[in-house]
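Quick one: the structure is below, questions incoming.
Missing here: one protein chain of the complex. Every other protein chain is in place.
Should a chain be cited, it is by its letter among A and B, assigned in written order, with residues numbered from 1 in that chain.
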Amino acid sequence: MTAAAIKLVELNKGFGQTPIIRGVNLEIAKGERHAIIGPNGAGKSTLFHLISGRYTPTSGEILLNGERIEGRAPYDIFRRGLSRSFQITNIFSRMSVFENVRCGLMWTMGYGYAFWKVVEAEKALNDKADEILERIGLTARRDTPAGVLTYAEQRALEIGITIAGDAEVIILDEPTAGMSTTETSEMIELIRTVTEGKTLVMVEHDMGVVFGLADKISVLVYGRVIASDTPDRIRENADVQEAYLGTEYLADA
Amino acid sequence: MIAFQKLQSGRHWRRWFTGLAVVAVLVALLPALFGSSFAVAVMTQMGIAIIFALSYNMLLGQGGMLSFGHAVYFGFGGYCAMHVMNYLGESGLPIPLPLLPIFGGLSGLLLGLCLGSFSTRRAGTVFAMISLGLGELIFSAGNIFGRFFGGEEGISGDRTEPAPFFGLDFAMDIQVYYLVAFWMLVSGFLIYLYTRTPVGRLSNAVRDNEERLEFIGYSQRNIRLITLAGSGLFAGIAGSLTAITYEILTVEALSGHTSGNVLVMTFLGGVGVFYGPIIGAVVLNLLSTVLSTATTLWLLYLGIMFLFVVLFLPGGLASLIIMHRPVLATGRLKSLVGPYLLAALYGIILLSGLIGLLELLHFAKFSAVGNTTMEFMGWVIDVSTVTPWAVFGVLSIVGIFLVKRHIPVVAAVYHDAVTGPMATPQSEEVKSEEAGA
Partner (left out) sequence: MEITLFSLLNGLVYGLLLFMLSSGLTLIFSMMGVLNFAHASFYMLGAYFAYSISAKIGFWPGLVIAPLLVAVLGVLVERYGLRYVHKAGHVAELVFTFGLAFLLEEIVAFIWGKENVGYAGPAVMDAPLFTLFNINFPIYKAFMLLVSLAIFAFLLIMLTKSRVGLIIQAAITHPHTTATLGHNVPLVFMLVFGVGTGLAGLAGVIAGPVMGTYPGMAVDLGSIVFVVVVIGGLGSLVGAFLASLLIGFIQTFAIALDVGMQDLLDWMGLSFGWDHWLSDLWAIKLPQVGPLLPYLLLVLVLIFRPTGLLGKRET
C-alpha cells in the first residue's frame, strides 16, 4: 500500500500554557481532495503552519509520503513536494506579477542558488511562468507590480505562486476568503483545474465550496478532529451537527 | 525559426554590451574634457566610490539589508591588497598591478562569508545592529593588531613596484584613472548582471517578503549570505583600488565614518534603482572635493540636503529621473522646461541668500577678533558693514517668497505633463511605476 500523502500522528501544539492542537490523528491519501472545516479558533491555520514547517509541534509526528517532516524548515518541506498558500496574501509586492510566479518556479526547475546564469536567457523558465500566468488568468497584468493588483487578482497570484513549483501536495488556506460569489466560483474552477491529479488539502468556511469540491472532509473543533469522512456522512454526523454545522449551514450545502 | 529564436534570446546581451560600450567610451573620454590633475584625482576617487556604493546597494536596495558596518569589507580588502602589493614588490612575482583588486575582492568575499555565517540569520534592525557592532569591533581591533593594520601610521606601499603591465608602471595618475575606470566598468557590469541572475531575483524577493521565500523552496538566510558575500567582494575591490591609488591605508578605512559615508552616498543617489548609487557617489564626491574648498560649512549643507532627501525624496536623486519617465512617454517634456528653469532661478536666489547668511554668521562668530574680511568664492566681503547682511537677507526673503509662490505652479505643470493629452499611449509599467514612486 502506498504511503498516505500526509499523515498526522498524535500531533500536539501549544503556545505557552495554551494547547491549540490536542492530539490530532489524520490521514490524507494521495490524489485526494481533502477539506478541513471547523469553527474559528479551532486551530486550522495552526495545523497548516505545523504541516508546512512554520511551527514545530510540541509532540507528535507529521509524515509526508511516509517521511517525517515535523520540525523541518519550510524550504526543506517544499523541496519534498509540499506547497502552501496563505490566508493573508503573502506575495512579493514590489516585483511584477510575472516575476512573482517566476520566483516560485526557480527551485523546482533546478536553478538553486545560481549566480552564473541570467534569467533573460532562460527560455524554459520564462515560458513556464507565462503558461502559469495564463492558467491563473493574469496574463494581462504580467508586468504590473503585485502590490497594485486588486484583492481577487492577488488571491489568484497567491495560488499561482503556490502551484508554480508543481508540488504533489498542495495546501490552500482559505483560498476564497473575502470573495464575492462570482469570484468564488471562478476561484474554485481555477483550483479544480490546477490541482488535477494532485493531493489537495484546503481550509474553507464556504460550505458550498467544501461540499462541492472535497472527496473527504475533516472537522476540527478545539484542536481535535471530531470526524473525518465523506461529505455525505459528515453532513449526517450528529457530533458535527452539534459542534459546528447547524441547520443554516446544512441549508447552504 | 531557430535563428530567429537565437536572435531573440541574444537580444538582452546585445543591449547590455551596447550600454557597457557607451559608458566605457564616455569614461575613457572624460580626461580629455577635464584634464587637470585635480579633475583626474576627483574622477578616480569617484570611480572607487561608485564601486563601493554599488556594492552597498547590493545589500540595501537589492536585498533590503541595512548595514552600518560595510567599511570592514572595504578596509579589509584594501589591507589585503596593500600587503600583497608590498609582497609583490619584494618577491618580484610576475603578477601585474591590475590584477591586485582580485586579491582584495577575494578577501572581501571571504570576510563576507565569515561574518555573514552568523549575521545573516536575521534581517532588519537586528542585522543593522550586528553590522554596527561588528564594524566597531573590527575598527577597534584594527588599532590593536598593528602588524596587519599599521596602527596610527597605517600601511603604505608603492604601486610602481609590482611587475609592469605591458610596460606601464602606473606611476602617473592618469594611468591609475584608467585602471580604476576599467575595474569600475567590470564591477558595475557584473553587479548589474547579478541582479539578473536567479539569486539576484530571489534577493529582491527576500527583501519584499522574507517569509514567503522559504515556502517556495529557498532558505532566506542563504540568499542573504550570498548577497552579503557578493557585496563584500566588490567592496574589497573598491578597497584595493583605494590602496593602489593613495598608496597608504589607515584604520580610517574600516571606520564608522567610512561606513556612514557609503550609506549617505547610496541613499542620496537612490536605493531603488541600479544607477542610483552611481549618482550618489558622483554628487557626494563633487561636494566633498569641490565644495569643501569653497566653504568650511559644506558638511552642514550636506547634512541638510541628506535629511531633505530622506524626508521628501526617499527614492533619492534618482527618483527625480524616474518621476519624469512618464513625461517622456507623453512627449510633454517641452512644457516643463520653462517652469523648471524659473524654479531653478528662484531656488538659486533663495539658496544663495541662505548660504550667504550662514557663511556670514559663521565667519562673524569664529574669526579672529578684528578680522572682518571674509573671502568667499573669490569675493572679498567685509562682514562689519551692513551691506552683505542686507543683500543676503533680502535674497533669502525674496527667495522664500518666490519659491513658495512657484511650487504649486511647478506641481500643476508636472501633473499636466504626466496625465494630460499624450503623444503616445502610456504603458502599464510606466503608470504603475509612477504610482509607486
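Here is the rule we go by: a contact is a pair of C-beta atoms (placed from the backbone, for glycine too) under 8 Å apart; a residue touches a chain by one contact, two chains touch by 3 or more.
Values in this document were obtained by computation on a predicted structure and should not be read as measured data.
Note that the undisplayed chain, when the full complex is considered, contacts B.
Touch with the chain that is not drawn comes from one residue among B:28, B:113, B:132 or B:342, which is B:132.
From the set B:35, B:92, B:164 or B:303, the residue in touch with the chain omitted from the display is B:303, counting the whole complex.
Panel shows chain B; residues 60, 64, 66, 68, 118-119, 121-122, 124-126, 128-130, 132-134, 136-137, 140-141, 143-148, 256, 260, 263-264, 267, 297, 299-300, 302-304, 306-307, 310-311, 314, 358, 362, 365-366 of it touch the chain omitted from the view.
Methods note: only the chains that are shown with their structure count from here on.
Centroids of chain A and chain B (each the mean of its C-alpha atoms) stand 44 Å apart.
By the touch criterion stated above, chain B contacts chain A in their complex at residues 5, 9, 12-13, 193-194, 196-202, 204-205, 207-209, 211-219, 222-223, 226, 230, 428-429, 432-433, 435-436.
Contact residues of chain A toward chain B in the complex are 52-53, 73-75, 78-79, 83-84, 86, 90-95, 99, 102-104, 106-108, 111-121, 123, 141, 143-145, 147-148, 161, 164-165.
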